[in-house]
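A single protein chain has been omitted; all remaining protein chains appear in their positions.
== chain A ==
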């Protein structure tokens, strides 16, 4: 696939129009806009309930320049499956004008890791040709920052607050993308808006895939992560540089899922000195404040680092880099 030039991207239409009501610095619209730009074909979007949905569709206004539907919280994949099936059947009946229309399901981590997992797993098993975009901001933001299966250890949320006894969420983050790879779909990739060229290439692959594709985006939320709203992209970059969110993709090759490390993470794999300590990422975010104040809790920070190292090892192994 040819490399995308920023100028070309800038010239494509905005499918998610400006003027939405997402918070300043929110990672969601940036990711969605970029992903939508990667499709040369028409796109129909199926949103799950969440920040993106409520902030872009307050009747009588809408930010969507493409056909868009929201039906509920846990069913973006099932709704998308219905849209895809309808198009297939209408084409078969000879009443559909377009040959290729991409169906994009968009959901947050709550709508994906937790309540929406069943519908997602079902749709992928049935092999619907949909692209599922996970906007992972690591908590339920729309209802006010509650923990999700995607919330990482020791992050403070309103249902896993840091208290005198419990230091934030005590469980680890569910590795949703690897679980999705085990579904053996056509394509799975992790993306970060800081590496937009990599993101666009992967989104293009997802739209071109002959089966279900899963895009997992790290999506900072200044409200929930409690960071300055002008460092969102910086955090997207640091997440990759610290290996807390490695960039990779997995594709079906001759029936087998083959993992591949993406360039930004590959550089770190080749040159481990470049791997930044996770503390650099943590200290910028208020949700980890209790790890640094009133005194630095080295043991907990080390535990996070250990977890990151282990997970990074697993990815390197899967990608054949070890």
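As a convention for this text, contacts are C-beta pairs under 8 Å (C-beta built on N, C-alpha and C of every residue); 3 or more make two chains touch, one makes a residue touch a chain; residues count from 1.
We adopt the following convention: contacts and distances are computed from a predicted model.
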| item | value |
| --- | --- |
| UniProt protein name of the chain not shown, from "3-ketoacyl-CoA thiolase", "Pyruvate ferredoxin oxidoreductase", "succinate dehydrogenase" or "Phosphoribosylformylglycinamidine synthase subunit PurS" | "Pyruvate ferredoxin oxidoreductase" |
| Per the touch definition above, residue among A:9, A:23 or A:85 touching the missing chain | A:85 |
| In chain A, positions touching the absent partner | 42-44, 46, 53-54, 57-62, 64-72, 74-75, 78-90, 92-93, 97-98, 101, 118-119, 121-123, 125-126 |
